[in-house]
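Here it is, the structure in full.
Left out: one protein chain. Kept in place: all the others.
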Amino acid sequence: MSLTLINVLAAVIIAIAFVAANAAYLVWAERKGAGFIQRRPGPTENGPWGLLQPPVDGIKLMTKQLLIPGGVDKIIFVIAPVLAMFPSIVSFVTIPFSDTIVAHNINIGLLMIFVFGSMSAMAILMGGWSSRNKYSMISSVRAVSQAVAYEIPMLITAITVVMIAGSLDLMEIVHKQSGGFWHWNIWPFQKGLFNILMPASFLIFFICSLAETNRAPFDLGEAESELVAGYHTEYSSMGFGLFFMGEYANIVIGACLTTILFLGGWDCPFGLFPGVWWFIVKIYILIFTFIWIRWTFPRTTIYSLLNLSWKVLIPISLFNLLLTAGLLKVF
Amino acid sequence: MSEPIVLQPDETFILNVGPQHPATHGVLRVKMTMDGEYIYNAETVIGYIHRMHEKMAENRTYPQYLPNLSRLDYLSAMAYCHGYVLAVEKAAAVEVPERAEYIRAITVEMNRISSHLVWFGAFVMDLGGFSPLMYAFDDREQILDLLEAVTGSRLTYCYFRFGGLYNDVDDDFIEGTRRFVKRMRKSLKMYHKLVTTNVILMKRLMGIGPVSAEMCQRYGATGPVARGSGINYDVRRNEPYSVYPEFDFDIPVYNEGDSYARYKVRMEEMEQSLRIIEQGLDKLPDGPINPEKKPKTIKLPPGDYYTAVEAGRGSFGIRIVSNGDKSPYRLKLRSPTYSNMHLFDEACRGMLIADALAFMGSLDLVIPEMDR
Partner (left out) sequence: MFRYFNDIFSGLWSLFIGLGITFQEFFKPKITIHYPHQSIKMTARYRGHIELIPGEEGQPLCVVCGMCEKACPSNCISIGGEKPEGSKKKVLTSYRLDFTTCSLCGSCVDSCNFGAIRFSKEYNLASTRKEDFHFDLLKRLEESKQ
């Protein structure tokens, strides 16, 4: 009993450290990536290549005054940023990085990640609603309708993969894809079923994870040029910092999930040396794509976003679900 | 947005956009009455940076007023200066050498491109795309470098003088400008690929903020805003001034009247400006840049004078009432943004706030020019 407790504690601490380090350095990577795309060097002043920028930013944020504006709903206002960060840390506990590196594998890991994933929309709603700011309120309303619209296609595509794997266990899903890149779920060459819609499914899942994490071009909640800063307009100091880190932690989770479901997890593309490094390489390629997309496209609007979800993503993913089910039955 | 939305006037709240807001680019305040995300009514509040430029003219001599013109529209300062010197030259009957006229046209068109580039970048940034701004600024930097080498200043040029210019251009400038024209053509292709044909941008702009030709006429809107609504009016063509009749260029006109039409008008105007610059460089005559006989003090004969030029944002008019003094009795500036902006109140009703801000961006407002 006590050993399990220590295990879990250690896992949680490692998860927190991993999330925090990732969130901090993803901010650096984002700025550096944005800089390179815009033909400027990005942060350079602190440390070599600006590598000391995240700790400096962190200290700045922590030492700032935590301002609670008058008239806000205090309890909700304070809870919201914690709630933005907490689910992403918990989600990390169930994500397997390799056969052996996993904090606590449970057989409904995927379900649990989705459950905690939906909580981030809750945090945005609470933060925006309690701020007593009209911009924040509009932003939180937007974020919720966005979350509802994008959870559905995301779940449907995930169910497709679950049907192929026959399990909700993330380990199991990866094991089913092992043995070279042609076995990955992204390709339509699954044993016995030639489902040509699988690449589309991958794309849908990727788009949905963009929308779920409130990243550009779906950053309607933040919408800098319309809603100033959206739901975190009124937050200062670490309140803002937690929202910010929560966003980046969600990106990491989105990338991990996409890797596990579609890109074969820690499986090597050529069937050699499977190991945690492949997983890391894959998630960072995906994260780079997140950054790359953000600095390329303009923002969508709320109705074109909902149109995309209800008219394109959901029909296609539903059709794919039916097709996969049929193919599984026939072969 | 296929069916018109019936808004409830009794369930509204008031949203103050500005005077400090990322999308208003300056100190414009819009008081929006919102029904959810839909705008029920909007009221623009202007005048936050009124600097009484018109009154200042009454206390200054004609040459002393020259630097003020660059401070109206800081993005296309050349065109405003051009309008003023043309007005005074016409009134005081000052001859302008041909070389000076050509150099004026070239620099004004370069300035127009740089102004449109800033608009392009800022507009796409309003829509949430950040990188095009940096690319646009990179191209604009080339123009500013060229103009700085000639005029000595990067933004508030104050380059034109009555009857001529402040400085002559050199071969470096001509060569550099030719190089820039080539480079800019390449960049424009890139912008079209990256932004114009982007599906997200098209979805956001097509059909958004329709402005009819009738409405443009009612509010006196000019420039790309009117040309995007099917009004074929360009001062350079309709009331030719300077050496513009000698150039071969097209006036892009679109009939849709939506934000995308205005976007395309400006993008094509850049191409036309490049054509004008090329022709100007080819035709550039030798000779002096200032008239041999220049009146020592400029005094306009008593009367009422009006001149209009095509500035980056539309028709910029300047009316000088003189009573024969060294300074004008009254000077009135007709700034295009002022008229263009007033479309906003009427046109944005029933729009989503995101669309309204995209629409505002497509009007290309420069607040200091509007407030004067």
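By written order: A and B. Residues from 1 in each chain.
Definition applied: a residue touches a chain if its C-beta (ideal position, glycine included) is under 8 Å from a C-beta of that chain, and two chains touch if they have at least 3 such contacts.
Predicted, not measured: the structure shown is a model, and the values here were computed from it.
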For the full complex, contacts between the hidden chain and the displayed ones involve A, B
Would you mind spotting which of B:46, B:66 or B:216 touches the chain that isn't drawn?
B:66
Looking at the whole complex, which of A:196, A:312 or A:325 touches the chain that is not displayed?
A:312
Residue of B:118, B:158, B:184 or B:261 in touch with the missing chain, whole complex considered
B:158
Looking at B:120, B:135, B:260 or B:305, which makes contact with the chain not pictured?
B:135
What residue numbers in chain B mark contact with the hidden partner chain?
60, 63-68, 71, 131, 135, 138, 148-153, 156, 158, 161, 166-167, 190, 193-195, 197-200
Give me the chain A residues in contact with the hidden chain, please.
33, 36-41, 44, 292-293, 295-297, 312
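Throughout what follows, only the chains that are shown with their structure count from here on.
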Show which residues of chain A lie in contact with chain B when the two form their complex.
34, 37-40, 134-135, 138, 141-142, 216-217, 219-220, 223-228, 295-304
Residues of chain B defined as touching chain A within the complex
1, 13, 15, 21-23, 34, 36-37, 124-131, 134-135, 138, 194-195, 198, 200-201, 203-204, 352-355, 357
